[in-house]
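Structure first, then comments.
As you look at this complex, bear in mind that one protein chain is not there, while each of the others sits in place.
Going by the order they are written in, the chains are A, B, C, D and E; count residues from 1 in each one.
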Amino acid sequence: MLDILLASLLSPVVLAFALGALAVAVKSDLEIPAPLYRALSIYLLLAIGLKGGTALSETPLGEVVWPVVGTVGLGMLTPITAYAVLRRLGKMDRTNAAALAAHYGSVSAVTFIAAVTVAAFAGVPSEGFMPALVALLEVPAIIVGLLIAYARGERAGSWQDAMKEVVTGQSIVLLLGGMAIGWIAGKEGMAPVEPFFVGGFQGALTLFLLEMGMAAARRLRDLRSVGVFLVAFGIVMPLLHGALGVWVGGLTGLSVGGAAVLGAMVASASYIAAPAAVRVGLPEANLAYYLTASLGITFPFNLTVGIPIYLALAQYLGG
Amino acid sequence: MLDILLASLLSPVVLAFALGALAVAVKSDLEIPAPLYRALSIYLLLAIGLKGGTALSETPLGEVVWPVVGTVGLGMLTPITAYAVLRRLGKMDRTNAAALAAHYGSVSAVTFIAAVTVAAFAGVPSEGFMPALVALLEVPAIIVGLLIAYARGERAGSWQDAMKEVVTGQSIVLLLGGMAIGWIAGKEGMAPVEPFFVGGFQGALTLFLLEMGMAAARRLRDLRSVGVFLVAFGIVMPLLHGALGVWVGGLTGLSVGGAAVLGAMVASASYIAAPAAVRVGLPEANLAYYLTASLGITFPFNLTVGIPIYLALAQYLGG
Amino acid sequence: MLDILLASLLSPVVLAFALGALAVAVKSDLEIPAPLYRALSIYLLLAIGLKGGTALSETPLGEVVWPVVGTVGLGMLTPITAYAVLRRLGKMDRTNAAALAAHYGSVSAVTFIAAVTVAAFAGVPSEGFMPALVALLEVPAIIVGLLIAYARGERAGSWQDAMKEVVTGQSIVLLLGGMAIGWIAGKEGMAPVEPFFVGGFQGALTLFLLEMGMAAARRLRDLRSVGVFLVAFGIVMPLLHGALGVWVGGLTGLSVGGAAVLGAMVASASYIAAPAAVRVGLPEANLAYYLTASLGITFPFNLTVGIPIYLALAQYLGG
Amino acid sequence: MQTVPYRLVTIVAESTVRDRLLSAIHRLGATGHTMSEVRGEGTRGGMQGATWERPSVKIETIVTVDVAEQIANHVAENYFRHHSVIVYLQDVEVLRGSKYAPQNEEA
Amino acid sequence: MQTVPYRLVTIVAESTVRDRLLSAIHRLGATGHTMSEVRGEGTRGGMQGATWERPSVKIETIVTVDVAEQIANHVAENYFRHHSVIVYLQDVEVLRGSKYAPQNEEA
Partner (left out) sequence: MQTVPYRLVTIVAESTVRDRLLSAIHRLGATGHTMSEVRGEGTRGGMQGATWERPSVKIETIVTVDVAEQIANHVAENYFRHHSVIVYLQDVEVLRGSKYAPQNEEA
């Protein structure tokens, strides 16, 4: 466990995240041009999709069915658990609780990638089709989260627009689209684009996390405004969801690595797809709450401490 | 033939094009940042040039002479054939006919690349110096197209500016410049930059075609305004020019693959160099016509159906 | 010597620089989007840092101590020599002399990279930890340069802001940050990001130099305004500093390649970090002077003729 | 040079509402618009310019006086409460005035 | 603060005419300009903002009243017919007025 924790903490990807945070702390004039950041995020999402689709094209359907069912189930359950915790323990108003629920039910693609890398490094690689699960986990949670809010009276936002935002959002289009391409083209057809999409992946991710570190650090400036409870929530909720994910992963027949990665996925909170949808569907929710919690607290927590924990748990349960 | 058609239809590059079109169709918020798109186009043009120049540095002049002559000839002939068709059959006014002639005489770099890939896949690789022909085919056609217009009375644009635009345009500078660099540095000198310019090429192309698909789909919205004839023209003209190109390719001693690629080049219509030059030289021409035809109709047609046809024809004639 | 001069002159990197300059000369509409340029510069600086850090993690401290001492010493000495020359021979006012001193004391990362490449090509590779010296050479020179100015009366700029600019500037953060990451992650940890940061390096550099060539050529338009002396200064000063650097390199135990690279570093003039700091600390200095000299004259000189000379000198002294 | 007085309506908004705003202003009678990416900071804090997501957008449209008023009111009613949006109006003199009037009736 | 009244001329144009416009406005007496990339839509449709080519450009220049008029007329005569170009004028108060007058004669 410790060696894995160390290895993940000392990987270039995590160190780049730290460097980005540091740059903000020392008020460096370092700035990642927005187009570069957007280019990297398009590249990463498409690459994940392609990888998953290629793997899927070589996986017997049977192997995938149960994990899929489990993932969709988790996507519908976790926003509810998050909502309950926020309302009961956090005494948070409905709108903001629902907004946060959508975020913590959904998934962070980068946390997923990091988990895949760590699991592989730990010698327990995850299933190749895991990216398919990312797409499946992302959508339902956001819908359920918004449903909770809309089920409770007048809303300032537009339900249709929010739904459209969810299902036609950039991350879904690139993930599913990439998967379709990879699945149709197959391993052989993908060979020529491998150097670009596979070879360059980890490096591009490092650059991406440099910016993530800066964004997270900027978020932390709002920390005061979000209060102690939300900070605790941003750390404890992932642990609970993570454990749940690992356990379900095992049940549905995922390997130890697969279960660990699923745990990390469930534990993670969305900071791209969910905010976009919530801005449209629940504009009255306080943006500082959900962005600071998901991007400023939960993401760094999972990236550094969380993932190794989920992995250890998966090894304990599955070993 | 069928297997090649399938293979090219199911290549990541073509699928990415389809994904881009789909994203526009479902009104996704996916947006390729303009700087990324421009960066990719600079990279691709330079990479083509480098590749061609390196190959050229190892090709005896004799092998190149006739293909060069043939290409320049086609560059001067095809705008005239296109103009004739548009005037006679299409009853189109002179200005717009000339503008379209410039586009259909010139060449689309991406169609060229796709053709090279398909030919290689089909086991009949094209000559390494083909990129040199792209540069040679691009310029004359645009000049001839504009000449036709200027030969017929007063023009709103500036002939000098248009010529300057043609010969100092980004695509020519990068293609010729890249060729010069590759030719001077030679195979050995190019080795250190190969991973970047050769290894990453197909992947970058895939990303580029994602945007091309979006641009083409956006163009199709103007389809109504261009009329049935232009749609037919956008499909039939390439077939005629393509056959001509394949035939000339064979005559001038190109291999089967080379002839097929030359066919695709001649069949293709420019949507970057030509529009820029025409905007300057023939501003009074209707932009919706030439952009929709070249980008919305001819490009997708060649990319999917055209190239395999030209290849089959080349194999039939050359085999 | 000649073959090396030729080899460096005919390398894709230098040729791309020439192409960029040519594009400006012919008034091409070629434009490298600013975000691409910034992305490349972030990538290159981070990549240099990572490379240096990884090497450092495998170098016994003893080997590094003396080169470090020598480099810092040169960083503090060369701005003074430059200042003296500008005041005595150039009769230049204090402000502009100090500004130029800061530039010529500091270092150009790209010149450094080019030197490393040429040395490796010449069969005398430089030490892996050289990038560490770049970071060490960059900072002190700028500080000394500004000190000279501030030691002489009222200044329009802010000393604190200038210092902050120097030590938290993008290039330092990326160089040092990258080194820290590479040093902590070590060779093994860096393996997954190698294809991106090592494989792609030379190619990215080529693209970067295309823009450098354009920027340098644009600068040359101000040539008239800077006068003959500054042109001579931009060529002679590097030769003196270069010789000094090669000599100190040898003294401090660097290999022939290392001494040559150190010479190129000392000979080079900063055109990114220094201008930024000088703009803040010495806004009254004439920007056309220091930018034209460092970017328009000294950089091209070192890139083409300078580096081979320093290498030859190193071989002569060290061989 | 005979110029025509028109109104320049400028809207700065978070990217999430861009498309809805665009269709609204055209529905209300704008014949065109010019858009650029901006980074902003206001009472809601500057998050919407954060690079982790799309930058904010500045939409400028030249319209007749009453169309301007309708657009401003539409924005105020629908976006002021919950979104990062501001709108302001200025007088401009344009050439080719008919261009900016709905159904191109000469203004 | 004593400010001087000047005119702000704003031109939004397709990228293909950018350089010709810039040299024209400077020839007509502008002492400087500020330029930004924009995406627009107008009566000619929004093609010129399509990312397959360079985005449109917005050129702003602060000039004296009569230079403003000359620039506006130049644009109208040379570009309105066939190009995607608009131009509009506004009053601005500037500090350092001399800066914006041709041959720097104090305005």
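In this section, contacts are C-beta pairs under 8 Å (C-beta built on N, C-alpha and C of every residue); 3 or more make two chains touch, one makes a residue touch a chain.
These figures come from a predicted structure and were not determined experimentally.
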> Hey, which subunit D residues sit against the chain that's not shown?
Replying inline: 12, 36-43, 49, 56, 58, 69, 72-73, 75-76, 80, 86-90
>> Suppose we count only contacts with the excluded chain; which residues of subunit C make the list?
In response: 32-34, 37-38, 156-157, 161, 211-212, 215, 218, 222, 271-272, 275-276, 279-280, 283-284, 287-288, 291, 295
> Contacts of subunit E with the missing chain: which residues?
Replying inline: 1, 3, 6, 8, 31-36, 62, 90-96, 99
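Definition applied: only the chains that are shown with their structure count from here on.
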> Going only between touching chains, how few steps reach subunit B from subunit A?
Replying inline: 1
> Quick check: more C-beta contact pairs in B-C or A-D?
Replying inline: B-C
> Is the contact between copies subunit D and subunit E built from the same residues on both sides or from different ones, judged by whether over half of the numbers are shared?
Replying inline: different
> Going by the average position of its CA atoms, which chain sits the greatest distance from subunit D?
Replying inline: C
> Going by the average position of its CA atoms, which chain sits the greatest distance from subunit E?
Replying inline: A
> Taking each chain's centre as its mean C-alpha position, how far apart are subunit C and subunit E in Å?
Replying inline: 39
> Distance-wise, how many Å sit between the C-alpha centres of subunit A and subunit D, to the nearest whole number?
Replying inline: 35
> Residue numbers in subunit E touching 2 or more other chains?
Replying inline: 37, 54
>> Two-or-more-chain contact residues of subunit C, please, as numbers and ranges.
In response: 29, 31, 33-35, 39, 195, 199-200
